[in-house]
Structure formats: C-alpha cells, structure tokens
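With one protein chain removed, the remaining protein chains of the complex are shown where they sit.
Presenting chain A:
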Amino acid sequence: MPTRTVLVGSASGLHARPAALFVAEAAKQPVLVTIRTGDKKPVPARSMLAVLSLGAKKGTEVTLEADGDDAQAAVDTLADLLERDLDAVDA
C-alpha cells in the first residue's frame, strides 16, 4: 500500500490555514487517504476534526497511506503539500 512519512513544514503546525488547505486537497483525491502520527490510529485526511485531533506541529512526523488506483499519486500530492510551509502567503 503506498505510504509516505514526512515532517510537517508549516510554521504554525497542521491547524487553521494549513489544515484547511490540506483537508480540501485530500477531499479532491479519488481515493481515501489516511494520516497518522507515530503509531496512533490512522484517521481520514479529508476530515477537518480528525486532522486537527492529531495535534501535529511543525516538524511532527506524519504518515500518509492510501489504497487503490491512483493511491501513489494521491499520497505524493498530499505529502508534498504537508512538507511546504502553508502559512506562507504565497503557499
């Protein structure tokens, strides 16, 4: 199953603006992508509440996973987004 582990790149962590952008992108993917921190239970990347409940800060290691056709592309798209600083004005 396609999996990628990345460090959260946004200065304020995965909340507010970065979380909103991430969740919106996850909802656009053709497959269900999950996100988790450490060994905790994976949660749906397209759920704002679930993503916020991770409490991921800048530098927190998060793992994305998806299954099915186009899963690799979906995981890569979201992983690349997480690594960027989504608090930056031009993000």
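The criterion applied here is as follows: a contact is a pair of C-beta atoms (placed from the backbone, for glycine too) under 8 Å apart; a residue touches a chain by one contact, two chains touch by 3 or more; residues count from 1.
The rule we apply is simple: contacts and distances are computed from a predicted model.
For the omitted chain of this complex, the UniProt record lists the protein as "Mannitol-specific phosphotransferase enzyme IIA component", which is one of "Mannitol-specific phosphotransferase enzyme IIA component", "Fe-S cluster assembly protein SufD", "carbamoyl-phosphate synthase (ammonia)" or "Class E sortase".
Although one chain is not displayed, chain A still touches it through residues 11-17, 20-21, 47-58, 87.
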